[in-house]
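Just passing along the structure, written as structure tokens.
Here the complex is missing a single protein chain, while all its other protein chains stay put.
Let's look at subunit A:
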Amino acid sequence: MPSAVSARGSPPEVTDVPGSAKGERLDEIFAGLDVAPLGILIWSSDRRLLYANDRFRRSCDLPVEIGMRFEAFIATMAHSGECVLPTEADMWERGQSAAFGSESSEDYLFATGVVLNVTQAPTASGGMTMSFADVTAVKSNERALQFAKETAEATDEAKSRFLRAANHDLRQPLASLKILIYNCIREEDPEHRSDMLHAMGIATSIMEDLLGALLQIGQLDAGRVQPRITSFQLSQLFERLDVQFRHQAREKGLRLVFVPPRATISTDRALLERILSNFVANAVRFTGIGGIVVGCRREANGLRIEVADTGRGIRPEDRERVFDEFFRAEEQRAQKSGLGLGLNIVKRLADLLELPVRLRSEVGRGSIFSVTVPLGNIWHSEANEVEISETVAGEFVGTPVILVEDDDILRQTMTQLLQRWGIDVHAAADEAEAMRLIESGVSPRLIVADYNLKTRMGIDVVDRLRKAIGAEIPAMIVTADAEPRVIESIRNAGLPVLVKPVSPPRLRVLMHNLLFEPSLVNVAGPTAAENRRAFRDQE
């Protein structure tokens, strides 16, 4: 490519390339330099540009021209705005000009985001070669590695501190246990022995709590806890906390009051429960006299849930530190109460859920811990039951029914069917068992009896049960005997009848009518004929 050569000006003399004419060899050499992975500039001893390869022209947005002066090139680079210079432009320019022909290597960040390593080296003739290598990837990896290293060191430091503290806290109950076991072996007085066993129980439960808390923190640190944000009623959560802490508070003689909230909030239900249960547990633990009130206040950006106690309060200098892991106030340390992890878990959970946690306290008066949660959309609020069924709100829900059936399998399947409809089934195999149910206080609203009960007739059993209860409880007979004579006798006794196998919808209709619309029960009506038809169909 002669034109390309001429464009580069007079190439330096090349000798001793075996097997080819001088011009061809030169062309080959220049073609090779053009695709070299570096941009190359060669300067003569009088500071003029002798050569620039294609790579330089393509990768650098700096204009070059064969024969241009080094000073002009440096001035363009200094004022182009194409790259970030380590010093002020004029100063840099002077420095570079003075450094012509010396060895140096420096990285420059270019406007395109590329980092180029610029290396210069003197040639034997007094000139200089500059190379421009793309080191963007290397630099980015270096930075990432540096960041990872710093993070790992910080985490490692935190872990070591954490493990030292955990180790310390685990060793204490362990040491007590060792002593207690040793003493217990030799102790002969049963009372002392029992005391020591009790103390051993406490020591193991402390260890258990600590390990549980460590596991929670471990999971949080490992990013294994994924919040699931939903809208729900805060009242559901208060109810659960009330059940959880009511007894503990009562044992300590404390009033524990939950002011019923009616707000819909939007956060992770299980994680918020953990935050609040830590607040309430602490309040119960550190309050000697008085009580604890859990309630809410509307705020501009949501709802503040507060746990206020009449405990000893927290000193101002400790108010930040209470959220640190294994922090315990001096009095607490002396009493060996608590692990010092609860509030740290609260902090980690609150960070995860992005909920602000606050503490107000007055020494000797009490503390108020609070967490602020966003309000949710009431229409999206999740009800308690995700799956609905007739056991939740069916028409028969909670209705007590006595079922008398001597066939074990039938009694079982019938019980299952009725329970699926929400009925409170009391099943008996015979009259005696049914009577025992009545005696034990079962007060049925309906009796379902088999017709042929080995020793007794269902009609008689219904009669006996009604007498024992002292009321004309609605009742029905089921029978496998479809003989008109049998059906007739049941109807004559004033009882509605269904023929086995009983069709669930028919049983449902009859039960409904007996319980809620007695005027629709037609004992002598078409029911028996319908039953015969149903029976035939199923045969």
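Note that in this section a residue touches a chain if its C-beta (ideal position, glycine included) is under 8 Å from a C-beta of that chain, and two chains touch if they have at least 3 such contacts; residues count from 1.
Everything below uses one rule, namely that contacts and distances are computed from a predicted model.
S.K.: For the chain that is missing from this picture, which UniProt protein name fits: "glycine dehydrogenase (aminomethyl-transferring)", "Carbohydrate ABC transporter permease", "Na(+)/H(+) antiporter subunit C" or "Branched-chain amino acid transport system substrate-binding protein"?
M.R.: UniProt protein name of the non-displayed chain: "Branched-chain amino acid transport system substrate-binding protein".
S.K.: Which residue from A:Q172, A:T204 or A:Q236 sits in contact with the chain not drawn here?
M.R.: A:Q236
S.K.: Using the touch definition up top, pick the residue from A:R143, A:R246 or A:R420 that touches the left-out chain.
M.R.: Missing-chain contact among the listed residues: A:R420.
S.K.: Using the document's definition of touch, tell me which of A:R186, A:R224 or A:R262 contacts the absent chain.
M.R.: Within the whole complex, the residue contacting the unshown chain is A:R262.
S.K.: Can you list where subunit A touches the absent chain?
M.R.: Answer for subunit A: residues 233, 235-236, 260-264, 377-381, 383-384, 388-390, 392-395, 397, 420-421, 503-506, 508-509, 512, 516-517, 519, 526, 530, 537 touch the chain left out.
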